[in-house]
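Every protein chain except one is present and positioned as in the full complex.
Each chain gets a letter, A and B, in the order it is written, and its residues are counted from 1.
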Amino acid sequence: MKSPLAIVGLIFVVLGMLATAAGHWIGLFVAPPEAMMGDVGRILYVHVPTAWAALIFFMVAFVAAIGSLWSGWRGFDAATTGAVEVGTVLTFLLLIQGSIWARPTWNTWWTWDPRLTTSAVLAAAFGVVLLMRRLIDQPAKRQMATAVATIIAFVDVPVVYFSVKWWASLHQQASTRASMDSVMGLPLGVAALGMLVMGTGLMLLRTKVELVRLAHEADAPELPPTAAPLRLDDPAGGDPTLDEAT
Amino acid sequence: MTRVFAMTLTILRKDLLVEWRARAQAVALLGFAAVVLLLFSFAVGPDSTMLAKHAGGYLWLALLLASTLLLGRSLQTEVETDALEALLLAPVPPAALFYGKALANAGLLVMVALVAVPVDLAITGAGIVENPVLLALIVVLGAAGIAAPGTFYAALTARIDGRQLLLPLLLFPLVVPALLASVKATSLVMTGDPMEQLPGWIALLVCFDAIYWSLCGLLFEKVVDG
Partner (left out) sequence: MDGMIDGGWGFVWAAYGITWAVLLGYLVTLVLPGRLSPPGS
C-alpha cells in the first residue's frame, strides 16, 4: 500500500464516492420529481453519469492501447487493462440500470433502444478483451492482443450506435427521453464528476494491481527447458507441442 | 506497392489452392450451412409467412456460423507447421499476408453463400429474387465485412488455447453492424423495398468494409510480430 499510484487511487475513490453520494442525495431527496417520469426519473441521476463515465473510460482505454501498441511499455498495458475493466463494469451497471428504467417507463425490461443495445454490444466486446487476457501466457503477446482488440472494439462504438439507431428507428418510433430540466443540472453534474473521479481512482487501483501482477510474473524464474518426455508409443520421442511452448 | 499487391494475389492463390486440394472440407462447410438453415426452419416451425419474412436473417446467421469454422482453420496450417515465420521471412509483407488470406476467406464465404442462398430461398419459400445482381453485391459486401475482422482475429487467436471459443466471442459483437446491414439489405431485396431504404444499408456495409479492411491491414503487422 506504499505505492503512490495506490495512494492516489484510493484518494480519488474516496473523493469520487463522496461527490457521487452528494449528487445522488440531491437527486433522490432534494430535486423535485421529474415532470413525466415522476420519481422513477430519479434513476437518471445514476444512469446518465454511469453512461458518460463508461464511454470516457473506453476512450481512455483506446488512447492507452495505442500507446501500449507503439511503445511496448508495460505501464500502458496495465492502464489499458484498468480502463477496459472499469469501463466494462460501468457498462454492465448501465445495462442493469437501463433495464430497471425501461420497466416502469416503457413497460418492458428490454427494448431495442440504440443506447441500450449499443451498451450490450460494448459490454460483450470489451468483456471478451479481459477474458482473452487471461488465456495468453506470454506477456508481449498478451500486451499486443489486448491493445489491438481494444482499438478495434473502440472503433466499433460509433458504427454500432448508428447502425442500431437506424435499424431500431425503422421498427418503432425513436424512444424519447425526458428533456433536461434546469433543476436536474446540479445533481447530474455533481454525480457525473463524482463518477468520473471514482472511476479514475478505481482505474488507477486496477492499473496498480495489474502492474504488481506483471512484475511478479516477470520476476518469476524461467521454467527450466523441458526435456522431451519419454514416450513409449512414439519412436521419434517427444511431443512436438511441448517444443513449441518453450 | 505493386509488390504488396502481387504478394497478396500469390497468397490468395496459395490459400485457394490449399482449399481446392482439401475440397472435402469445403464441401463439409457447404453442408454445415445448409443444415443450419434447415435447423432454423425447424426452430421457427412451418409457418411459411414467418419463414419468408426472416429468410435474410437465417441466411446471414448461417453464413456467420459457417465463417467461424472457416476462419478457425484459415491460419491453422501455417501455425502448425511454423510456416508463418517462413512466409514472413520470404519476405511476404504482413499486409499482403492479411489481404491475401482475407480475400481467400471472403471468396470462400461467397462460395458458401452460392449454396446457402438457393437453399434459404427454397426452405423459407421466399421465392424468386427479382434482382439477383443486387443480392450478389450484398452477399459480397457482407462476406467481406465478416472476412476482414474474422481473418484478423483468427490470426490473433491462432496460438491461444481456447481459440475455438475466443474467435466467435471476439468476432460476433464486432460484426453486429455488418450483420444488421446485410440482413436488412437482403430482406429488402427479397421482399421489396417500398421506402427506398436499400441504398442506405448498402452504404453502411461499404463503410464497415472500408473501416475494417484498412484498420485490420494496418494492425496486422503487430499481430504477426507478436
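Throughout what follows, a residue touches a chain if its C-beta (ideal position, glycine included) is under 8 Å from a C-beta of that chain, and two chains touch if they have at least 3 such contacts.
From a predicted model like this one, the values you see are computed outputs, not experimental measurements.
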Quick one: jot down which shown chains the absent chain touches. A
One chain is left out of this view; which of A:Leu93, A:Met184 or A:Val197 touches it in the full complex? A:Leu93
Which candidate, A:Phe58, A:Phe76 or A:Trp101, sits in contact with the chain we can't see? A:Trp101
By the contact definition given up top, give the residues of chain A that touch the hidden chain. 1-3, 6, 10, 13, 17, 24, 28, 33, 35-40, 42-43, 46-47, 50, 89, 92-93, 96-97, 100-101, 103-105, 198, 202, 205-206, 208-209, 212, 215-216
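We take it that only the chains that are shown with their structure count from here on.
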Centroid of chain A to centroid of chain B, CA atoms only: how many Å? 29
Name, in rising order, each residue of chain A that touches chain B in their complex. 69, 121-122, 124-125, 128, 131-132, 135-136, 140-141, 143-145, 147-149, 151-153, 155-156, 159-160, 162-164, 166-167, 170
Within their complex, chain B touches chain A through residues 149, 152-153, 156-157, 159-162, 166, 169-170, 172-174, 176-177, 180-181, 184, 197, 200, 204, 207-208, 211-212, 215-216, 219, 222-223, 225-226
